[in-house]
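Comments concern the structure below.
The other protein chains are all here in position, but one chain of the complex has been omitted.
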Amino acid sequence: MYRYDEFDHKLVADRVNQFRGQVERRVSGALSEDQFKPLRLMNGVYLQLHAYMLRVAIPYGTLRSEQMRMLAHIARKYDRGYGHFTTRQNIQYNWPALDEIPDLLDELACVEMHAIQTSGNCIRNVTSDQYAGAIEGEAEDPRIVSEIIRQWSTFHPEFTYLPRKFKIAVTAHKNDRAAIKLHDIGIVVKQNDAGEIGYEVHVGGGQGRTPFVAKKMTDFVPKAKLLAYLEAVMRVYNMLGRRDNSYKARIKILVHETGEEEMRRMVEEEFAKIDASEMLTVPQEEIDRISAYFAPPAFETLPADSQAFSQAQADDADFARFVRANVVAHKQDGYAIVNISLKPIGGVPGDATDAQMDVIADLAERFSHDEVRVTHEQNLVLPHVKLDDVKTVYDALAAHELATANLGLISDQIACPGLDYCNLANARSIPLAQEISERFSDLDRQYDIGELKIKISGCINACGHHHVGHIGILGVDKKGTEFYQISLGGAADENAAIGQITGRAFTEEDIVDAIETVVTTYTDLRADGERFIDTYNRVGMAPFKERLYD
Amino acid sequence: MTDYHLVIDGATAEESWIYLDDDAALSDAPSIISLTRLKDQAYALAERSAPLGVILRADGLGKTDLGEDVRELAPFIDRLALIAIHFPAYRNGRGYSAARVLREEFNFTGQLRATGDVLYDQWAMMNRCGINAFELAADIDLATFQTALGELSGAYQPAADQNRGALWARGK
Partner (left out) sequence: MAQHAAKRARFQAVTANRLSDGEVVYFSPDNRWVEAFAMAEVADGAEAAETLLARAMPADFEAHVLEPYLFEVLEDGQAYKPASVRETIRAAGPTVRLDLGKQAEAKAE
């Protein structure tokens, strides 16, 4: 994992001091709220319904155990004993006091973490595949380029007051777990025929009020040229993106309004100019230096199978179910990727208590080469666990309500904070996720239903990714009461798609029944081996609509 | 654009320029004119020997208009001693790109000035994009300005200034 050098440390410390000054100037009255707001946002501080909210960046979703332990400590000391892992691989604290945030940030900085650019109209925290470096079939660890992008985009002097926020995601695998096509820029790390590493770049994806799947701008940017290419995209956007209407300000609207071809032409033209100076060609030594941090950990040479692991599954049916749902093959023989679901039945999706975070930090330290990952589906991952240790890890997780065996199933839902916390919400998301999870709590039924992604947002901003849920649920407000709209057929993977709205919205009382109707329509219609999304893509909206509204 | 004091290259400076409305007559004083006038009167202006400046405006152009296009200045660069970039609101960062294009693509070496709604915390970023002159509100002193410029000790990426950025400097 990347480790700060003196330069990184100093810059983060400078930033905390700068923010401390800004908070003081706000409190003393030297700054008005209108002036302070963009500054606090640039440091991850929002105002929610009940308190401020602090969003802490977890670059490309990778944490060391000491960092996870610090997140637990912060939850205890500055918050109310929990944190919320988000779809952007960040963690949010819901109750910090403004005047304590500079101290909190000082503590975070001790473990090389910060809240820089987790909000505001700048380039946000770069996200990536939670299985990076652990899964078979990657062209290269996507965190290498993610880290280079993190550094390049941090305090970028030209791109800190963009028309709107800007999100970049990276994957290096054919199965996209980072939803790269739903980002302002999505990057696929790949190898060309000559064996060189380079990048396929997608531009103009996004959710919010007008969702778009990104357009492929180029097939292959050579490794050393990526920053020049990104800077070209950013400059075109900063000069031509709309600033008159915040709903039309994302790059997706620019790409849509100018057209894919014209956008590509402008980017290429800008790229040629920027690249000519070679100023943004990253030196090989620096690429090597950063790559070295992501070298594989010291794996032991082990047989591909573990007797202990097989035996434990035979002996313990619950463990066997956990393995089936949450454990994924590792690229290294004798190891596994262990997913930790933050979706216990009836729980708050993505929430973890300080005690749970401590437990996970300990497990990472003892059994996973010190690493934890955060997923955009609001779960956690221990990426490098020996097969022999999986049962021990499972037992420890189970003792802390962290062993729910539901990864990718109907109760593994994404839900934004919604009206329980969020200032912009129309309706609550979390209680709905809880009710759905209770309704389908029977694991055997969940396995029978199979892969099904429900994603819930409390308003059209789509923080809960409802547009790309197999089943999406959007909270709407009608005269101060909550209603919920359903959409079907969305997908956030390599076959990214925006879901279609079924029709009129449902009341709070009716929505869970409506979801059940959708599910039984699927189970009635599915062919052998079809997942929900396959059936939907085959039969279309009509049968679902019929059952929902007749 | 009254009531400011100027800082150029980090030091307090006398204002030697005047902003001229389009219908005001040109004098021998160093004058900052609009892009429209620059384009309309290009030939007449060529006769004039006094220093010429232009302001790149970002407002008053209609609601959905983005602001003037920096690349329209290309034919005139050699004749300009000053370019003022107008920031209509501190949130509007379009001018940062204009500044870098002027410095890095057009190699403009004259005075590059920020005017309009510019906050304390933005001076350093503007400076990195090549802006070297600032119109500061009367109650902001030079020391405050210099503190703001030094708040972040380094940079990761190159821009229009001398700082190559850590991603490039580390290897050296």
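Order as written gives the chain letters A and B; numbering starts at 1 within each chain.
Following the convention adopted for this analysis, a residue touches a chain if its C-beta (ideal position, glycine included) is under 8 Å from a C-beta of that chain, and two chains touch if they have at least 3 such contacts.
Computed from a predicted structure; not experimentally measured.
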Open item on the list: I'd like to know which visible chains would be in contact with the absent chain if the whole complex were considered.
Closed with: A
Task: Touch with the omitted chain, as defined above, among A:Ala13, A:Ala51 or A:Ile501 - done: A:Ala51
Task: Where the missing chain touches chain A, by residue - done: 26-27, 29, 32-33, 47-52, 80, 95, 97-99, 348, 419-421, 423-428, 430-431, 434, 459, 477, 479-482
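As a convention for this text, only the chains that are shown with their structure count from here on.
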Open item on the list: As a quick test, compute the distance in whole Å between the mean CA positions of chain A and chain B.
Closed with: 39
Task: Of all residues in chain A, those that touch chain B in their complex - done: 5, 7-8, 10-11, 14-15, 17-18, 21-22, 35, 38-39, 121, 148, 151-162, 227, 235, 238-240, 242-244, 273, 277, 279-280, 282-283, 285-286, 289
Open item on the list: Going by the contact rule set out above, which residues of chain B touch chain A in the complex?
Closed with: 63-64, 66, 69-70, 90-94, 96-98, 100-101, 104-105, 119, 121-122, 124-126, 128-129, 151-159, 165-168, 170-171
